[in-house]
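Step one of this worksheet: look at the structure below.
All protein chains but one are shown at their positions in the complex.
Chain nomenclature is as follows: A, B and C, assigned in order of appearance, with residue numbering initiated at 1 for each chain independently.
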Amino acid sequence: MWKWLHPYAKAERAYQLCNTLMPYFAVVTVVCLVVGWVWGLAYAPADYQQKDSYRIIFIHVPSAILSMGAYSSMAIAAVIALVWQIRNAELAVIAIAPVGAAMTAIALITGAAWGKPMWGAWWVWDARLTSELILLFLYLGVLSLYHAFEDKKSAGRAACILAVVGVINLPIIHFSVEWWNTLHQGATITKFDTSAIDSSMLWPLLINIAAFAGFVGVVTLIRLKNEILQCERHRPWVRELVGRGE
Amino acid sequence: MTAQHSYWQLFTSVYSKDVTLAFRQRSEIVNPLLFFLIVITLFPLAIGPEPALLKRIAPGIIWVAALLSTMLGLDKLFRDDYNDGSLEQLIASPYPLSLSVLAKVFAHWTITGLPMVLMAPMFALLMNLDSQALGATVLTLLIGTPLLSFIGAIGAALTVGLQKGGILMSLLVLPLYIPVLIFATSAIDTSSMSLAYGGQLAILGAMLAVACVCAPIAISSALKVSVS
Amino acid sequence: MQFESLNEFLAMGGYGFYVWLSFGSCAAILLALFFSSLRDGSKLRHEVRAQMKREERIKKAKQQEQV
Partner (left out) sequence: MRITNLLEIKSVTCTKQERCLFESLSFSLEAGQIMQIEGPNGAGKTSLLRIISGFARPDEGEIHFSGQSISDNYDEFAAQLLFIGHKTGVNGQLTAYENVCHWLRVHGCHVDKRAYDLLSLLGLVGLEDVPVRTLSAGQQRRVALVRLWLNNAKLWILDEPFTALDKKGVKQLQTRFAEHLAQGGAILLTTHQDLTTHFTALKTLVLEYQF
């Protein structure tokens, strides 16, 4: 596998790989997003307890899952960047971070909008929401650290180190927040019992998760392409590419 | 000269340099303590002096104050060495950088954490904590403050090369402090209800052990990035 | 279809504000991220092109000087 993977450490090959992968992700995103939203909003049956307000789940859960997923893939890229000193992995970290932060922000906003009709308050110190909030801080930390450095090479490596430190801490934070929550509130009403979910609701949820994953993929690829161009802008291949009007 | 002997020599040398410097400028030791004291004074003034209320919120206040006063010294932890070039000399020494870093973190703890632990009984009295909770406060501070120094040093190492790294460092570090805060305050809470709080202390101890091993590696690689 | 009319669909059984707030802000964030990423890319290409033209002008000026 290593032999197959190694050429992609070269910037030009990575750029081409982004280009080949992008259409697949784009198709998945567009199709799933349209199907998922229409199905979720209009066709899925209403929940017998939460009525139509539960439809927020079709974006809340995917964005929450993807916010964690994006962080872990960012951390994996960071480990690769630090251990094998592959510059493209560093760029990938920087490309994923804003996308992950956006996912976290969506999860927080939708969580609040769901909390208001369910709990009567916009913000409840619920374990999952609190973890999401801390995750947002971690994302913002990586981003602001990257932008604080003038030299982008050091910036990339510093952001990678912080991402790895963050991912080691994330399970501890998550666990401690869950534990703190049970300590202070007793067993709170869990928003959604996933085991009891009916297939008429599960399918649109899964499709929406796929749509969000596709979206994260597409935007990450676009941003990765930008980062590669930015750091290779003096290379002949970039000039040729831009000259061709691509 | 055996290798072990010289590792020890490196550790003591780096440690004693930082501690000596701190003792020459007393303010480095005294200021965080004063800050700690003032923050604790502010709370009763802000929310009222009822003993029961103070007792209820004391663990949180003491620990938040401890977090903030640890942050005060962190910015200076690597800043002077970075500015005068000592950091480069440490990197270019034949010993692993993580060992020198470990010594520096211990020195930071001796300067800021240890005085807080020693003064804790007094703060606990101010906040109306009873003797059980007082023991827990001292113990959690004893295990928790080195942990704060370790985690904070990662942030300090990442931002030492930046002109205005201080605020950014607090942004990076404070979210990572959350587990320490949760377990430490809950240990004090539990103890004031006369329950066993060994579990929380054990978790704090485990986190300290992990930080002891992992943090120096992260700190030294962050320092190498900052120096380049 | 769960809803009889468009009005009912928009009302979402009384929860319309919250549901549409969530979906609306979600769509806004997704679109903003997508288009800002695209715009960054085209800005970058523009800069590279400008840099190439600048270099060409310098080259030309040098050649003319020599002549």
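The rule is short, and it goes like this: a contact is a pair of C-beta atoms (placed from the backbone, for glycine too) under 8 Å apart; a residue touches a chain by one contact, two chains touch by 3 or more.
In this text, all values refer to a predicted model and were calculated from it rather than measured experimentally.
In the entire assembly, the chain absent from the figure touches the shown chains A, B. One chain is missing from the display, and on chain A it is touched by residues 85, 150-151, 153, 233-234.
Even with one chain removed from view, chain B keeps its contact list with that chain: residues 1, 6, 9-10, 12-14, 17, 20-21, 24-25, 80, 83-96, 100, 224, 227-228.
Note that only the chains that are shown with their structure count from here on.
Taken as a contact graph, the chains are arranged in an open line, each linked only to its neighbours along the path.
Annotation: A-C is the more contact-rich of the chain pairs A-C and A-B, by number of C-beta pairs in contact.
In this view the innermost chain, defined by its CA centroid being closest to the centroid of all protein CA atoms, is A.
Computed from the mean C-alpha positions, the centre of chain B lies at a distance of 44 Å from the centre of chain C.
Taking the mean of the C-alpha atoms as each chain's centre, chain A and chain C sit 18 Å apart. If each chain is reduced to the centroid of its CA atoms, chain A and chain B end up 32 Å from each other.
Residue positions of chain C touching 2 or more other chains: none. Remark: chain C residues 1-3, 9, 12-15, 18-19, 21-23, 25-26, 29-30, 33-34, 37-38, 40-41, 44-45, 47-49, 51-52 touch chain A in the complex.
Partner chain B is touched in their complex by these residues of chain A: 82, 134, 137-138, 140-141, 144-145, 148-149, 153-154, 157-158, 161-162, 164-166, 168-169, 172-173, 175-177, 179-180, 183. Those residues of chain A that touch chain C in the complex are listed here as 37, 41-46, 51-53, 55-56, 59-60, 63, 98-99, 102, 105-106, 109-110, 113-114, 116-117, 215, 218-219, 222-223, 225-226, 229-230, 233, 238-239, 242-243.
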